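Take this structure first; my questions come after.
The complex appears here without one of its protein chains, the remainder shown in place.
Naming follows writing order (A, B and C), and every chain is counted from residue 1.
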Amino acid sequence: MIRFYGVSKVYQNGVTALNNINLHIRKGEFLFLVGPSGAGKSTLTKLIFREELPTRGQVIFSGKNVARMRHGEIPYLRRKIGMVFQDFRLLPQKKVWENVAFALEVTGVSRREIKRRVPEALKMVGLEDKAGMLPTQLSGGEQQRVGIARAMINNPSLLVADEPTGNLDPETSWELMNLFQEINQRGTTIIMATHAWDIVDKLKKRVVALNCGQIVRDEEGGGYRDEA
Amino acid sequence: MIRFYGVSKVYQNGVTALNNINLHIRKGEFLFLVGPSGAGKSTLTKLIFREELPTRGQVIFSGKNVARMRHGEIPYLRRKIGMVFQDFRLLPQKKVWENVAFALEVTGVSRREIKRRVPEALKMVGLEDKAGMLPTQLSGGEQQRVGIARAMINNPSLLVADEPTGNLDPETSWELMNLFQEINQRGTTIIMATHAWDIVDKLKKRVVALNCGQIVRDEEGGGYRDEA
Amino acid sequence: MRLSTIGYYFREAFSSLVRNSWLSLASVGTVTVSLLILGFSLLLVLNADRMAATLESSVEISAFLHSGVKQAQITSLEQEIKALPGVTEVRYVSKEQALTEMRQSFGQRKDILDGLDKDNPLPDAFRIKTQQAGQVPGVAAKIQTFSGVDEVRYGRGVVEKLLAVTHWIRVAGMAIMIALAAAAVFLISTTIRMSVFARRREISIMKFLGATNWFVRFPFLLEGMVLGLAGSLLAGLAVYFGYFSLARHVNETLPFIPLVTGMQYLLIMLGGLIALGLLIGALGSAISIRRFLNV
Partner (left out) sequence: MRLSTIGYYFREAFSSLVRNSWLSLASVGTVTVSLLILGFSLLLVLNADRMAATLESSVEISAFLHSGVKQAQITSLEQEIKALPGVTEVRYVSKEQALTEMRQSFGQRKDILDGLDKDNPLPDAFRIKTQQAGQVPGVAAKIQTFSGVDEVRYGRGVVEKLLAVTHWIRVAGMAIMIALAAAAVFLISTTIRMSVFARRREISIMKFLGATNWFVRFPFLLEGMVLGLAGSLLAGLAVYFGYFSLARHVNETLPFIPLVTGMQYLLIMLGGLIALGLLIGALGSAISIRRFLNV
């Protein structure tokens, strides 16, 4: 589904965030992206949905070179990807349900359908009673869950979650991980950048470890730390 | 050092975030604030440095009623408290070192002193090579560490950290926890709201557990979960 | 475009107006104030131009005839002069009428001219007006060549001065209008750009969620149009009522000064103002948003 061919990313200030990344993520996989702070995890996810462009190399999504895409194609690429952002990125002036609904509105889903699906999604993340609030009126963990609901509502073929449990208590984190596993079983590919070692260790999925912009480990069914 | 007397907080939209909180935090203590997402941990910390005012009850800091303080006194209250915010709250237009220096600048510390202490603080959180960057050019964990450096640079008598390790890998988290223990030993009172159960369990400090705005447990040397 | 999407555009535009009420008010205020200034100075220029035209039309040529010209020749001369291009009015003044007029101009001291009645030294004359003051010298030269005409006179220095002044009034008026219209466009589009700027992060988030450029742009465009329309309608109403009460006031105290009150001019002008407001509002939003869409 996604292939990285010799991808490097050097930011404008000269920081090399990724260095010659080669990676193949297959359809239906569940992949953990781990590594210390500043290793390049977020940068890697940003290349997939074209928030950033690679400095060298190619990122291929469903056979298309993401960097070479025409401008008109980008929105359609992004609609296939559900993104959970590390910094949430909620629309500050929209209510919780409007934030979630927005991901449907961009695709032109009917008002009726929206009214049906948004409460469902909010219920999945346990926020059905916060639908009418603004993001500024939520706790950190609640904001994070709004972001998760928004990423999943579209039934995207790929879910990219950047540190989705950083502000959540262990119980809520596990509930969400069950949700992720469920949608993964229904066919959604999942890439999750995380520091939650307990989750990674328990789930035994494919683990890609980054360090200083390079892949230092790519292990099927691995743990958070290198077992070797 | 801090006393909560029958404190309740009802937000303008009618949400009861805290309900009749009675709590006494002594000088030099290290206290973990735990509880599920939306329990009221952040709200409790916000009452201490007067981001929010209690709806009922009193918050006493060093013998002064925080809510009754004159406007001119508030800045001096806040300078005694080092705050690590859940949402970082870095000044987006200032470089990393300027963000950290700002906490000194408000108190009128000389330029020379600032030039000496800021690199020290950045080194403590492992960001000495990011001093010249803007917050938008940092990874999530790096931003979080800038916030921690800023909170500690003033040698505050109270350090309030709201989820300070949410975006950090386990190794970096532990380094920071060692730093926290060190400054705690030097006399700084520490209140830390967190979901990091492994840290809470290992450190065996005082644990105050919140649920739905009420204190459900207050245990010296306790773990993240109720052992009973 | 799907119906649900069109519904979204309108809901979005209006709820954004309400949510950003402070920015909206500031934008409407700027549009109103800028177009008020523009509107009132347009009226000032219009009136100055009208005044210039009135002044120009008061310039007269006097053509004095040889003494003893026959009545028949006078009639044919009048026809000839009337036929000249640019001539709008020809009036015959006999020597007797001329003396009476002169006497009147002397007021109470008219006895000065008492001795002249028996042997009136004044000639018969034509008084001629032209369409535009600029045609006076040419017409005068033509008339000079007609037989029976002794001497042709007009306020030589005065006409040139007058033409210079009215030319200046027109050029300056045009320059003022262009400058003020540019200033209004600048002020309004700056305000709108600032209010878009304040929401640049929102725009980038929308793009990351898969919104097309038009999907993001359209509500802003609608919002800009509403802001522009509201501001320009306010300005238009204020100009309309302000100017009419002013014109009434001027008419009472300075009845001799003719202000432009023809509805055809005013309505065109007001229509132009409102169109300008709408246009800057819509284009300003659409253009301002462009540089934030590229994510």
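Keep this in mind: a residue touches a chain if its C-beta (ideal position, glycine included) is under 8 Å from a C-beta of that chain, and two chains touch if they have at least 3 such contacts.
This is a predicted model, so every value here is computed, not measured.
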Visible contact partners (per top-of-document touch definition) of the missing chain: B, C
Absent-chain contact - pick from C:71, C:145, C:253 or C:294: C:253
Residue, one of C:34, C:135, C:212 or C:232, that touches the chain absent here: C:34
Omitted-chain contact residue, chosen from C:2, C:127 or C:161: C:161
Contact partner of the left-out chain, one of C:141, C:178 or C:198: C:198
Positions on chain B contacted by the hidden chain, ascending: 49, 51, 71-72, 75-79, 83, 85, 89-93, 102-103, 105-111, 150
For chain C, residues in touch with the removed chain: 22-23, 26, 29-30, 33-34, 36-37, 107-109, 111-112, 115-116, 121-122, 151, 153, 161, 164-165, 168, 180, 183, 186-187, 190-191, 193-195, 197-198, 250, 253-254, 256-257
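To be clear about the criterion, only the chains that are shown with their structure count from here on.
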Label of the chain whose CA centroid is most distant from the centroid of chain B: C
Chain closest to the middle [Cα centroid of all protein chains]: A
Averaged-CA centre spacing for the pair chain C and chain B, given as whole angstrom: 67
Gap in Å, rounded to a whole number, between the CA centres of chain C and chain A: 62
